[in-house]
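With one protein chain withheld, the remaining protein chains of the complex are depicted in position.
Just so it is clear, A and B label the chains in written order, and each chain counts residues from 1 on its own.
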Amino acid sequence: MTEPAAAVPASGAEQVALQSRGLARRKSKDFKRNNLVGYLFISPWLIGFFLFALVPILMSLWLAFTNFDLLSGRGEFIGLANFERMFFQDIRYGRSLSATFKYVAFSVPLRLIFALAVAMLLNTKRRGVYWFRAAYYIPSIIGGSVAVAVMWRQLFGSQGVINAITALVGFEPVNWLGNPQTAIWTLILLAVWQFGSPMLIFLAGLRQIPSEMYEAAEIDGASSWAKFRHVTLPLLTPIIFFNLIMQLISGFKVFTQAFVVTSGGPLDTTLFYTLYVYGRAFSNFQMGYAAAMSWILLLIIAVLTAIAFRLSDRWVFYETKEG
Amino acid sequence: MGQALTFDPYKQQRQREKLLRTIIYYAGVLLLAAFMLYPVAWLVASSLKAPDEIWTNVSSLIPQAMRFENYAEGWAGFGGITFATFFRNSFIHAGIGTLFTVVSSAVVAYGFARVRFRGSSFWFSVMLLTIMLPPQILMIPQYIIFNRLNWINTFLPLLIPRLGGDVFFIFMIVQFIRGIPIELDEAAMIDGCSKAGIFFRIILPQITPALVTAAIFSFYWTWEDFLGPLIYLSDPNLYTVSLALRAFADTGSVTNWGAVFAMLTLSLVPVILIFVFFQRYLVEGIATTGLKG
Partner (left out) sequence: MARPKLRLLTIFVLTALLLALGTAVLAQDEPVELRVVWWGSQSRHDRTIEVIEMYEAQNPNVDIVYEFANFTDYWTLVNTQAAGGDLACVMQHDYAYLAEWAERGLLQPLDPYVEQGIIDLSNVDESFIAGGRVDGLLYGLSLGSNSQAIILDVDKFEEAGVDLPDPQWTWADFEAIARELHDALGIYAYGSPSLGDDQIWTSLILAHGTNPFNEDNTGFGYDDDGPIIEHFKMLLRLQEDGVIMSLEEMAQSAEGPENSPIVTGDAAMQYQWSNQVVAITSAAGEGRNFRLWHMPRPEGGRPANYLKPSMFFSIPTNCEHGEIAADFINFFTNDLEANEVLFAERGVPISSEVREHLRPMLDAIGQETFDFLERVSADSSPIFPPNPPGYNDIRNNVWLPLFHDPVLYGQISVEEGVALFRAEAEAILSQN
């Protein structure tokens, strides 16, 4: 092997460039042609971006500095007033930030760990495993439908299944959805229960690990744990990384579940960021303010994502060979 | 032959251990499956309950009397437009949408993962940034654009943008491609393969699991989406299943919950079928590719 050690430690999309550096050294005369080919390959997205996304995004950025009214379609430039209001005057804004951070901090890791564990469990050739995969994916396809709202409220209701179970262990019944301390946990649990999509991606990732790797490890007499630790986990890191980034982004943008189950209550403990943005824009018509909040959300997610990309050097491996 | 006759205590013990493990495995997996399947069981049961039983006998999974009329009442839809229409529309929306999304995402992902070009990391970052804004805030400007294009009340605003791929899938497929050893590409390149050739012959077969996953997700997410159809499809003859389902239930009015649950149950069937159908390829993906090539 010409490349030393595992992987090409790099961050973000630089990996793409770095990874093919060895290639480029040999075929540097291809550089120009590759530019054209590269843009040709990404042109579908690029064209779509310029046609349908760029203008709305720039518009929303502009709106963030105005007091634009959704209904009348009028607004004036008001400088940083929206941001000032957000950070210094709006009591609910702070509540929505803390609810969102709490949700992300707990739901993302729990969901990923659970999804990975179940994916490992189902990554086998045992009979009937297809059906289990389908069964485990089902909660995720019930998604944000009205059924989830009804069912979740029923599960955690005063006479619900959860209270029945905790009563067996001798606990007093709890108003899970009405109590400001517990309501957000019902939503975190809902997120963990709907682990289907990261699970499926993990499964696809596990499928991609060549069986030779395990065979080699077995010849070395590796235990199951050692195989997991030294073969599965490192080879899965690109997928773990992907799931982490995507769960982080979607965690911060969580909307539907809170919208249908708790509507932000009680006492704003589940007033997730986008729920509040939506309310400001569509119930109170304060599009300018809502746009300003959205761009702060973008900033928060972008900074966290960038940090995750930087740190990924240390643990994400991008080649199937490793030492 | 000989094994049957000779007594091997270790082998027997190993077999017993294996059997025990199998039992534990299935017990665990089944228990978990019961948790996961509870909502579906509940939904199907509710779809068969009489209106007064749905709320008085909520937690029971067995209806006191099967009421199949719920399905007929739900299927009837609104003012003569039945769910046959809504299902047809949903199939158009989700079917074509998925095809567009998966194909474009794979092409774009290959560009980002394996082609070196100036500005690649810049555009990749821009792409990720675009999904960090709440969609609710981009809805209005997008509506204005499509309105000016005169695309309202057609499927165009829902389908055409998908030709650009989906950021989630692009990123996902990029990660999968990065897991494929670059030596495969190099070998093919030495054989005189073009970038496009490498994509079709080397990469595409390798990323089948990723594509299948993308197809399953894309189909389901499109099937479930109601915000897009709500805004862009104004003629009830173009309503999708998800949109029609929501039009059933209104907080201030009498809602026929039996019908809602019946149609909700039906609406899950295509998604489950797609899952069962596609996940076959999730397994075949590895069987046919391996890394021997």
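One rule holds for everything that comes next: a residue touches a chain if its C-beta (ideal position, glycine included) is under 8 Å from a C-beta of that chain, and two chains touch if they have at least 3 such contacts.
Keep in mind the model is a prediction, meaning the values are calculated, not measured.
Undergrad: For the unseen chain, which displayed partners does it touch in the full complex?
TA: The undisplayed chain, in the complete complex, is in contact with A, B.
Undergrad: Which of these, B:Q13, B:S60, B:N147 or B:S194, touches the one chain of the complex that we don't see?
TA: The one listed residue touching the chain not shown is B:N147.
Undergrad: Thinking of the whole complex, not just what is shown, which of B:N57, B:S125 or B:T255 touches the missing chain?
TA: B:T255
Undergrad: Considering the whole complex rather than only what is displayed, give the residues of chain A touching the chain that is not shown.
TA: Residues of chain A in contact with the hidden chain: 58-59, 62-63, 66, 68-75, 91-92, 95, 149-150, 153-154, 157-158, 175-180, 183, 265-268, 271, 279, 282-286.
Undergrad: Even though one chain is hidden, which residues of chain B still touch it in the full complex?
TA: Its contact residues with the unshown chain are 52, 54-56, 78-80, 139-140, 143-144, 147-148, 152, 226-227, 230-231, 234-236, 243, 246-257, 259.
The definition used in the following text is that only the chains that are shown with their structure count from here on.
Undergrad: Just curious, how far off is chain B from chain A if you go by their C-alpha centres, in Å?
TA: So the centroids are 16 Å from each other.
Undergrad: Mind listing the chain A positions that touch chain B in their complex?
TA: Chain A reaches chain B through residues 12-17, 19-24, 27, 31, 34-42, 44-49, 51-53, 55-57, 59-60, 70, 118, 121-122, 126, 130, 132-148, 151, 154, 159-161, 193, 197, 200-201, 203-205, 207-208, 210-212, 235, 238-239, 241-242, 245-246, 249, 252-253, 255, 273-274, 277-278, 281-282, 287, 290-291, 294-295, 297-298, 301-302, 305, 318-321.
Undergrad: Can you list the residues on chain B that touch chain A in the complex?
TA: Those in contact with chain A are residues 22, 25, 28-29, 32-33, 36-37, 39-40, 42-43, 58-59, 104, 107-108, 110-118, 120-138, 140-142, 145, 160-161, 163-165, 168, 170-172, 174-176, 178-182, 185-186, 189, 195, 199, 206, 209-210, 212-213, 216-217, 220, 224, 242, 245-246, 249, 260-261, 264, 268, 271-272, 275-276, 279-280, 282-283, 285-286, 290-291.
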